[in-house]
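Contents: one structure, followed by commentary.
Every protein chain except one is present and positioned as in the full complex.
Let's look at subunit A:
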Amino acid sequence: MLEIRNLVCRYGKVTALKGISLTVPEKQLVVLVGANGAGKSTTLRAISGLVPAASGGIFFCGQEITGMSASRILSLGIAHCPEGRRVFPHMTVLENLEMGCYLRSDGKEISSDLDRIFSLFPRLAERRKQVAGTLSGGEQQMLAIGRAMMSRPKLIMFDEPSLGLAPNIVEQTFAIIQSIRESGTTVLMVEQNAYAALDMCNYAYLLEAGSMVLEGPGEKLINDPHVREAYLGAGLAHA
């Protein structure tokens, strides 16, 4: 569904991605792991058109999307949940969700999608008029996921969905992401919480300093000695 070939991205003189390739098959959950600054977020930003590609190509459903505008890519069906501040803090829950379908103009469909999100996240329905900045961290995460779903994406990309959340909320978030995949939406996820991410994914890539160093099914990476030592903390446990 999504294919990246030899993608190179630069921020000024710094090369953030040194020619990476990656494939996300339809209806699968693919995870990108790696340390801080490895280029994980840059990869997602390049896919959604927020960072220009210096060379290489990005293909979505057989169509080249390299160099397209962010809004065009979104309307083709790629939604991006950026990391960090996830919601528009001074807008209400409802307004936040409406921002998710900013590019759509089909009113009836939108209201049925809103109903779907509210039935999926009853907490948001209760608080639809509440200002998003006053929600708890977990609720903000639900809202961010709901907003991404409002654009009816074929592919959702999550950037560090567990960042800054309480452990039980992280678990809940992963369960929701899993259910999004089960409902037929393809997911590409960047995650520092490597063990949980590798455990739930179909396929994983390991990014180090802008290059792909390892790929394979989740178990393969979990059992890889290098991954165990560097990312899963197993080395310390055995010491």
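Observations
One rule holds for everything that comes next: a residue touches a chain if its C-beta (ideal position, glycine included) is under 8 Å from a C-beta of that chain, and two chains touch if they have at least 3 such contacts; residues count from 1.
We adopt the following convention: contacts and distances are computed from a predicted model.
Candidate names were "VWA containing CoxE family protein", "Sigma-70, region 4", "PEP-utilizing enzyme" or "Branched-chain amino acid ABC transporter permease", and the UniProt protein name of the unshown chain is "Branched-chain amino acid ABC transporter permease". From the options A:M91, A:L120, A:A196 or A:A230, the residue with contact to the unseen chain in the full assembly is A:M91. The omitted chain makes contact with just one of the residues A:V30, A:I58 or A:C81: A:C81. Among A:S136, A:S179 or A:N223, only A:S136 touches the chain left out of the display.
Within subunit A, the residues in touch with the undisplayed chain are 48, 50, 69-71, 74-75, 79-82, 84-92, 95, 98-100, 102-103, 129, 131, 133-137, 140, 147, 151, 164-165.
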